[in-house]
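Only one protein chain is missing; all other protein chains are in place.
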Amino acid sequence: MEPVKVRIEGLEVHYASKRALHGVHLEVNTNEVLALIGPSGCGKSTLLRALNRMNEVLPGVKQRGSITLEGDRIDQMDVVELRRRVGMVFQRSNPFAKSIFENVAFGLRIAGLTSTSELAGRVEQSLVQAALWDEVKDRLGDSALALSGGQQQRLCIARALAVQPEVVLMDEPASALDPIATARIEELIHELKTRYTIVIVTHNMQQAARVSDRTAFLYMGELVEVGRTETIFTNPSMKRTEDYVTGKFG
Amino acid sequence: MTLGARFALGRLFERLTALAAALIVLALGVVLVDVLRDGVGVVSWRFFVDEPGAGPTEGGIFPAIFGTVALTLVMTIIVMPLGVGAALYLHEYASPTSRLAGLARAAVHHLAGVPSIVYGLFGLGFFVHALGGALDAATGQALKWAQPGLLWAACTLAVLTLPTVIVATEEALRAVPSEVRLASLALGATRAQTLGRVVLPAAAPGILTAAVLAVSRGAGEVAPVLLTGVASWLPDLPGSLSSQFMHLGFHAYVLATQSPDVDAARPALAGTVAALLVLTFLLNLVAIVLRARLRRGMEAS
Partner (left out) sequence: MPGHTDKAFERDLQTLRDKLLAMGARAEAMIAESVLCLAERDSRLGKHVIASDAEVNRLEVEVDDLCRRVLALRQPAASDLRFITTALKIVTDLERVGDLAVNIAERAIDLNDAQPMPIYGDLPHLAQLAQTQLKDSLDAFVAGDAAKAEALLGRDELLDALFLKLFNDLLQLMMEDSKHVRRATNLVFVAKHLERIGDHALNIAEMVIYMVRGTDVRHPLSRELHRAHAS
């Protein structure tokens, strides 16, 4: 297995009127948790979305530079295939107005899987991995919208895992959750690390410190510093990082 | 202002709003009581299931009930795909700067303010004469389609209710969080798959609301069908889409204005109005129950 899972080189992203990212070089290693931190609007979500080409969905986005997944340029990949390999979990839990089962099965059905037994197996497996199975196994047919916020977010993680991605992108996955639900998500991230490569955006620096192996600090569209999480939080080398992690901004 | 005065002003305002609400209830109550009191004599089972007799005060109103239901159904079948389609284009596909979308939105806005008789004139000119004429010419028939009939009346009503459906559907689509669309796309779904499998199911209750609004608006309108298909006295039920038909609203109008003895026609008029009210109410109820079901299925366990 290649140690570098995703390689970003000279990434530059423009929205209609403004440059959101420029000159970003960054590598994500296989089976690591990489945290992206930085003040609001610094481009964390934009960077994350570049990795599964979700920026293309937004109108007027222009992108330069190269991103490779295991050495293959993602802009030359079939986008459906790319998004199967690089899954995404959003800030606000966003289950579909469908049953719990159908939520998790959605990506599989889109991918053309129809065998009922296979679907059931994959749904169970994903829910187990997302640490939700025990709570919902008796009511898979119930609406996903009836779950609690924390359960909904774990359902969204299960939904992303169902298509067996290699990389999981998480955009502030716990920002709307209470401390207990947050702790469960963080615990989950620890467990998922053995099987997936995870890139997580978080506003909560303690969370970044707790869950990630390496941390990248972005500021005004630039990557200021990336390094071992412990180093970033005890002894960063850049002054801007220092100011940010000690709360000396604004 | 003292605290006491402010408090009093607040109470006053609350009372005024309550009064406004009470007025609505009162208006409905008066209409119902009036209609029921006058109609109670004729409102027998036979009145609703019989054909009309020779005079306006004789016989029943079944063809008018049937005509109204058929008209509303055909109208719904026409307007829903059109309205939902237009709303989908406006909300899901058109870019915010699209000229077509801008024009369409302006048209929707202005259509909503056009008096309903103008729709009738438009229906007569466009559907009956232009479209019907062309259809007859194409099929080599004489005066089959180029005359007022059920289909053209329904089409006219569909145009009338189109803005309502578009606006309500757009509202329903807006209520579907954009994150849900993104989640679907991020799972590898195409735009069309996202629309069909995620957005439309989530918006279904709201789209049914659009249908409810269209039905209640359409069932009560008389002016647009006046010139496009309604008949004042027609014992036979409409046999095809090109047939003319009776209509409860128009029948009420005829009873109220065209009968030689207005007082004699009173009970029949009241019965007809009652039937129209009940029908509108029932159509609404069906749609509301459907919507509630759909929503329950989606949310609660």
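Should a chain be cited, it is by its letter among A and B, assigned in written order, with residues numbered from 1 in that chain.
The rule is short, and it goes like this: a residue touches a chain if its C-beta (ideal position, glycine included) is under 8 Å from a C-beta of that chain, and two chains touch if they have at least 3 such contacts.
Everything numeric here is computed off the predicted structure, so don't read it as measured data.
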Interface partners of the hidden chain - shown chains only, full complex considered: A
Residue of A:R19, A:K62 or A:K248 in touch with the missing chain, whole complex considered: A:K248
Residues in subunit A touching the chain absent from view: 205-206, 209, 228, 231-236, 241-243, 245-250
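Operating definition for what follows: only the chains that are shown with their structure count from here on.
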Gap in Å, rounded to a whole number, between the CA centres of subunit B and subunit A: 47
Residues of subunit B touching subunit A in the complex: 95-96, 177, 179-180, 182-190, 193, 197-198, 201-202, 297-301
Interfacial residue positions of subunit A with respect to subunit B in the complex: 52, 54, 57, 59, 79-81, 83-84, 87-88, 90-92, 94-98, 106-107, 109-111, 139, 142-143, 145-146, 156, 159-160, 163
